[in-house]
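Only one protein chain is missing from this complex, and each of the others stays in its spot.
After this line comes subunit A, so read on.
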Amino acid sequence: MEHIRTPKVEHVSLIDRASPRKPCVGTLYLTASHSIFVEHDAERHRETWVLHSLVCLVEKLPTTPAGCPLLLRCRNFQVFQFIIPQEKDCQDVHASLTRLSRPERYAELYCFSFNPNTDKEAREEGWSAIDLQAEYRRMGLPNHLWQLTMANRDYRVCDTYPSDLYVPKSVTTPIVVGSSKFRSRGRFPTLTYYHRDNHATICRSSQPLSGFSARCLEDEQMLQAITSSNPGSSFMYVVDTRPKLNAMANRAAGKGYENEDNYSNIRFQFLGIENIHVMRSSQQKMFEVCDLRSPTMTDFLWGLENSGWLKHIKAILDAGVFIARAVAEEGVSVLVHCSDGWDRTAQACSVASLLLDPFYRTLKGLMVLIERDWVSFGHKFSHRYGHLDGDPREVSPVMDQFLECVWQLSLQFPCAFEYNERFLLHLHEQIHSCQFGNFLGNSQKEREELRVRERTHSVWAHLWMNRADYINPLYRPDHSQTQGVLRPATAPYCFKFWRGMYCRSEQVHQRPPTVTDVLTTVREESQQLEAELSAQQEVPRGTAHPASEQENGDFGKDAYDERHSQDEHSE
């Protein structure tokens, strides 16, 4: 609370970007976690809540006769513009919010104070809802080809990996240790996805420390073991998701990529996804386009092209398609890496998994996928999404791009995904807001040290509780589109600008309902009618399909306080 210079300012105007001439007047409150704007209008009494941790920029604009404009830019791309009558107040609010939106220590983050009125039991149940060991069992592991290795217990070998990892049955701890010494940050090759149908796998690692000529026997044995654990193929692909030029430059620093001559039976491939710095500036350029006041079509299309954003999205999806095709169609295992193996590798592996396995296209499946490929494998959430005031060069929209790939796929396969766009948008918000502990820190080890399971709540339980909001009405588990491997088209014209994500400041309540909204309402009504009918007589057969009700109870009791789930624009 010591950072709040003024807790309350009266007669503040909130400007609606869609109709800037009609501001609403009200009171702005600053709390430890939120800015709250309460409209004075007695009839509506609308409240706008903005979480401090979602604010990425507080900007004071030149004073006008009406007062001092203050612009809040949020990490979920919402923009709020207030006009504060007194210069002094504006300065205070600006200074307070600037400090509040840039926490310096983990302890300041919202997840440590957020208390949704649940008991200890429910909290623990929430945390155990997504169980990665169950996920590996679901894929069919361990089995006669793959085993759980104890090598990384207590993070002895690699402190950015999870402790439980799967390696080929023939791989011994010395091989793991040897291989890890030959890989950046000790991130040795390990399994992430196992394709039950044909035993082909997706494995991941960081780049080898090969330089121009270095070799490592254990690493070569490791790759040979991965190839051998796939009885269907005599070779494996090693995929470096970086552009070739970047990978070659790394050789000078003693890193690099696998030499095909040193590894028996590998086929090497570059996939050309750019690094985090390119992606950060690309997204920045795209925001500038979205921010233009009444742009022409040329401004927009030229800006979109110039940002390169869709090109990068295509590169990631293409990488996923390459891997999925190798696994499903050729039956060949793939080892994926980039530099450290926690950004592009996570993107490529998770997109490929999504294409390969219908499970990840369900609500719970996507949670599991993110927990596995991103959370457990040490994607640096706190660095990438700037949870703490730190090095801006570490920030990059890696997860944004993954979520956008999912969205682009859902356009091509409207019936294949159980979740809707809103789910992706909420996930995006949660990753940035730190309301829950799941995405805290940069590795599993850090989260354990922070004791997030004891001190914070799990976002998955929260999302699951509100799952009715996230269901795609067109999804049906028995629909042909839902089954099997997705084979998306990746011609440039298949990629769309994601308006729902990047044009958040357009007022949602002024837009006409979308097809999804209407169908959701119709389906809800149908469910009520079904209930009314079944109370009286039998329901017509073969038509009922409320997908969300199948796994009811998996997530424990619906004990979370609803009010905390709708911080923004709650009535």
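Basically, a residue touches a chain if its C-beta (ideal position, glycine included) is under 8 Å from a C-beta of that chain, and two chains touch if they have at least 3 such contacts; residues count from 1.
The rule is simple: contacts and distances are computed from a predicted model.
Not shown: a single chain whose UniProt protein name, out of "Protein phosphatase 2A subunit A2", "Myotubularin-related protein 9", "Calcium and integrin-binding family member 2" or "Glutathione reductase", is "Myotubularin-related protein 9".
Considering the whole complex, the residue from A:F235, A:F287, A:F300 or A:F359 that touches the absent chain is A:F300.
Of the candidate positions A:V25, A:A468 or A:A489, contact with the hidden chain is made by A:A489. Against the chain not displayed here, subunit A makes contact via residues 290, 294-302, 304-305, 308, 310-311, 314, 412-416, 473-474, 476, 479-481, 489, 491-497, 499, 502-503, 506, 512-515, 518-519, 522-523, 525-526, 529-530, 532-533, 536-537, 540, 543.
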